[in-house]
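Shown below is the structure under consideration.
The other protein chains are all here in position, but one chain of the complex has been omitted.
Moving on, here comes chain A:
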Amino acid sequence: MGFSGFRVIKEALTGHRGWGELWRNLEPKPEYDIIIVGGGGHGLATAYYLASVFKTSRVAVLEKGWLGSGNIGRNTTIIRSNYLLPGNQPFYEFSMKLWENLEQELNFNAMVSQRTIINLFHSDGQRDAYRRRGNAMHLTGAGGRLLSQEELRGIAPFLNFDNARFPIKGGLIQERAGTARHDGVAWGYARGADRRGVDLIQNCEVTGFRIEAGKVLGVETTRGFIGAKKVGVAVAGSSSRVMAKAGMRLPIESHVLQAFVSEGLKPTIPGVITFGAGHFYVSQSDKGGLVFGGDIDGYNSYAQRGNLPVVEDVIEGGMALMPMLGRARLLRSWGGIMDMSMDGSPIIDRTHIDGLYFNGGWCYGGFKATPASGYAFAHLLATDTPHDTATAYRFDRFARGHVVDEKGVGAQPNLH
């Protein structure tokens, strides 16, 4: 049954007894056409688009824990398409367009809120760089414009404009950017996939791949062998661990990224704001908490928690940007494991093993990419050709020298 205003009223009048579960809890079948490993945002979106756009039947999603238990439930919920490079920007703009119609398509409230993002600049050189980025955005129709300091003062008067070291000169705004409810996105895709016949199998960890003569035949799991014609792996955070079971080494290091939320406050921050002189970004959730984060800790980690030096660094960035932050109390902080790739960009590609496909390397920008990532991965799985906006995300780009390096720092994952 669909969600609607009418139904909310009906359920309210009948004691909310008719809602039911959002998806079925199924036992795995012996065989599928396509298995998606990983029931996070990207895996669920892939399954949804496989079923809805590419009309693929006999699809299963295998998840080792519960659906949405990885980074889709741990991120800072920002959606935007303000990239620079031609390999990236069309992809993220495609994602933005899918976000804009996501709730109508899924009939699910993902709380997509286009409340804008503003990237602040602090020098003439940085203004020029952001002007260039804005022009690159316009090439894909993503919008965006430069804000003068005066305009910015009207929007966000609480910023520390006259900081002696990093005065705020203005910002690059993308009005269509904003936030979405991270869990809601996973639940919406899961429900949408389930309603189109995808089997969502929880508590089913993939322990190995069955590969014969260079072709994948299926996956070994904690619930037995499951056969498949094609296997798509979308397990960002655990990519190296899972692909090692297929004998692959990846251009990825795992790093921990911390995030923070303050106590609930009255509405104060109009959209998403990022500091241009350090690494700090902040938005305000609908519950009122200031949601913010900064740099990764910078060393290989699979622990979903970080260390204090980076906590201090992030808070310092926040205090330099908006000193009023010091009056708020920190409610909690947490960490998630990022697939930090060698050029800061993701991979959506076939592997050298026939029938085995990979989606990962999202660094700490995977959430905004969820719809396009799922769509492009479904496109690749269904048609064996990359989606038009994801042609740059190949495994061999590193060896061939066609890296997609937004920051231009080279093969040093902790700098991306």
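Note that in this section a contact is a pair of C-beta atoms (placed from the backbone, for glycine too) under 8 Å apart; a residue touches a chain by one contact, two chains touch by 3 or more; residues count from 1.
The working rule: contacts and distances are computed from a predicted model.
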item: Per UniProt record, name of the chain withheld from view ["1,2-phenylacetyl-CoA epoxidase subunit PaaB", "NADH-quinone oxidoreductase subunit N", "Phosphoribosylformylglycinamidine synthase subunit PurQ" or "Sarcosine oxidase subunit delta"]; value: "Sarcosine oxidase subunit delta"
item: Absent-chain interface as seen on chain A, which is shown; value: 240-241, 244, 249-254, 298-303, 307, 309, 342, 398-399, 411-414
